[in-house]
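Shown here: the complex without one of its protein chains, the others still in place.
Chain lettering (A, B, C, D and E) follows the sequence in which the chains are written, and residue indices restart at 1 in each chain.
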Amino acid sequence: MKPVDLATASPEITAVIDDIKASRNVDDVNNFWKYLANEPRMLAHTWNSLKAIMGPGALDPLTKELIYVAISITNNCDYCMASHTAAARAKGATDAQINELFAVVGLANMTNRLANAYRVPVDPQFRPNDEPVQRSGSDR
Amino acid sequence: MKPVDLATASPEITAVIDDIKASRNVDDVNNFWKYLANEPRMLAHTWNSLKAIMGPGALDPLTKELIYVAISITNNCDYCMASHTAAARAKGATDAQINELFAVVGLANMTNRLANAYRVPVDPQFRPNDEPVQRSGSDR
Amino acid sequence: MKPVDLATASPEITAVIDDIKASRNVDDVNNFWKYLANEPRMLAHTWNSLKAIMGPGALDPLTKELIYVAISITNNCDYCMASHTAAARAKGATDAQINELFAVVGLANMTNRLANAYRVPVDPQFRPNDEPVQRSGSDR
Amino acid sequence: MKPVDLATASPEITAVIDDIKASRNVDDVNNFWKYLANEPRMLAHTWNSLKAIMGPGALDPLTKELIYVAISITNNCDYCMASHTAAARAKGATDAQINELFAVVGLANMTNRLANAYRVPVDPQFRPNDEPVQRSGSDR
Amino acid sequence: MKPVDLATASPEITAVIDDIKASRNVDDVNNFWKYLANEPRMLAHTWNSLKAIMGPGALDPLTKELIYVAISITNNCDYCMASHTAAARAKGATDAQINELFAVVGLANMTNRLANAYRVPVDPQFRPNDEPVQRSGSDR
Partner (left out) sequence: MKPVDLATASPEITAVIDDIKASRNVDDVNNFWKYLANEPRMLAHTWNSLKAIMGPGALDPLTKELIYVAISITNNCDYCMASHTAAARAKGATDAQINELFAVVGLANMTNRLANAYRVPVDPQFRPNDEPVQRSGSDR
């Protein structure tokens, strides 16, 4: 699939692209949006939800970019690592923070598998509203 | 594999468990450590690295717990979701923050696949020190 | 590992390669088979099962190619995305269908993690033959 | 996180829930939506995009449900497997189709890893607009 | 999907089940095969390939069971962890070996993500037949 030529794109696409440019105060959008414009419904849907969630909210924008980078590394999405690391740096992330983030990502992927491997039962205090914990009994 | 009985555990194990209790100011450790004690080298290794990385550093401890939760959801590790969500709440995470975190996790997993699907080339500004970007040519 | 030189390959390998060529009515096989020929048992096994399952059956062949593409994107297998997207196009997939497929893949990866994050209990009507649903109790 | 009590939910939530009920012609929504209502922005975003993409379009609705099931199996999301298998059956999927779907999912997950393992170069005909293929050279 | 009742199964299914029983010298097969019998082509295909690959070969059977367990943990497949850990024990695996295996699985999942995160270029000596390494240039 090729990127959409924004100069000749439909009004539906242009409206989203213009909103991205205005919201981010940039003259051009990055490649992700030019490719995603091949599916105008997902272009609008993705932009609208990212605009709503990734801005200021319950969590600060830098924290959310770091979470995005962590997931992108875990999923091995090279484009996403590059774009969200750049976004994190633009929002003030330092080298020390990026390196510490990478350390957390490594450790979480390790302990996730150790918890799987040992089939560790969830401690009752971690889910105080749950019924009594039963080992086994799982059908899966 | 069964959890190790800490009352009769080796000095090597007991030293780590005692350090966890002292560092966290708790009387007992959660199940993860009792199972991991079956491999005392990994018990020590995991605790020492978590102690070093998850405490105060370049990133604040709550941010790191939220990153841990995000990865645990992406990897579908139920134990890890429960324990690190509890840890995040203990460090002050609100319901609004947890819900927003879940939203970021959902969106990142979506856009990771959209970027894969369209094979979006990395924009040069995201990796300013890289050589010129070449589409194609990849053998993978 | 290098691709096997089919001109000098063993009769065991040649028999499979010839069947692929005859079944697909092509003069040469694509790279996947040349590499997989390094393990002749898996070459035969993989070809025989793909031949049985991916042809006409309960589902039409195009639907099955689209499912293959969806999984390949989710797993980030670049070779598989390329080869199965080409196969889907050869079986009639349009750009509009490919773009809609990508949208479904994005959304499914998003809602998969939202369902994980909230630990949503399965509604009884989704598994009418199951015993009553119990929240909690899970040991994992 | 607990499900939202829809009887006392905000107008923002109620509007989405009512649209789900009306669109699906049901009296109640399944658990996913009751939990997702904890984050009303994602509730609206997820519903609006699923409504737009999963209905009739370039691909028929049953095909899209099957793709959803395939991804949910690959990601091991139990809730999603249950809900989208039920949806596929409601749209006419037979046991034979479900079983064949499972076979495709198994095979795709196998060949995805075989292609990774052998680092199979993409055949030029699979990406006719790409520049010449280069083996190696990849830094990843 | 329910397990197939083997007492009334088709000759196609019975032939495979009988071969499993004879090969393993058991009176009954485990649940996996009873469910997979819903798709007789995959039942035959899966059994034939496992029979060919998992027996004595270039690698010894215990090593291959341990590899199976490692992948099942990484993919979080509870059934597969249980069945292949039992198979590994039946082939002589000790607790010390299982615990060390879990340690390797944890570490590999950690360093996989650290290598991703830093986009570490492959050292030329690891792929001596490749062309010169180029950093960047990747379009993904």
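Convention: contacts are C-beta pairs under 8 Å (C-beta built on N, C-alpha and C of every residue); 3 or more make two chains touch, one makes a residue touch a chain.
None of the values given here were measured: they were computed from a predicted structure.
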Touch partners, limited to displayed chains, of the chain removed from view: A, B, C, D, E
Residues belonging to chain A that touch the chain removed from view: 76, 95, 98-100, 102-103, 106, 134-140
Those residues of chain C which, in the complete complex, touch the missing chain: 1, 38-39, 41-42, 46, 75-77, 116, 119-122, 127, 129-138
Touch residues of chain B, complete complex, unshown partner: 2, 41-42, 45, 48-49, 52-53, 78, 129, 140
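Here is the rule we go by: only the chains that are shown with their structure count from here on.
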Interchain contact steps from chain B to chain D (minimum; 1 if touching): 1
Intersection of the contact lists for chain B and chain C: A, D, E
Centroid comparison with chain C (C-alpha atoms), farthest chain: B
Shared-contact residues (touching 2 or more other chains) in chain B: 1, 38, 42, 46, 74-79, 99-100, 102-103, 105-107, 109-114, 116, 118-122, 127, 134-138, 140
Contact graph of the chains (line, ring, star, complete, other): complete
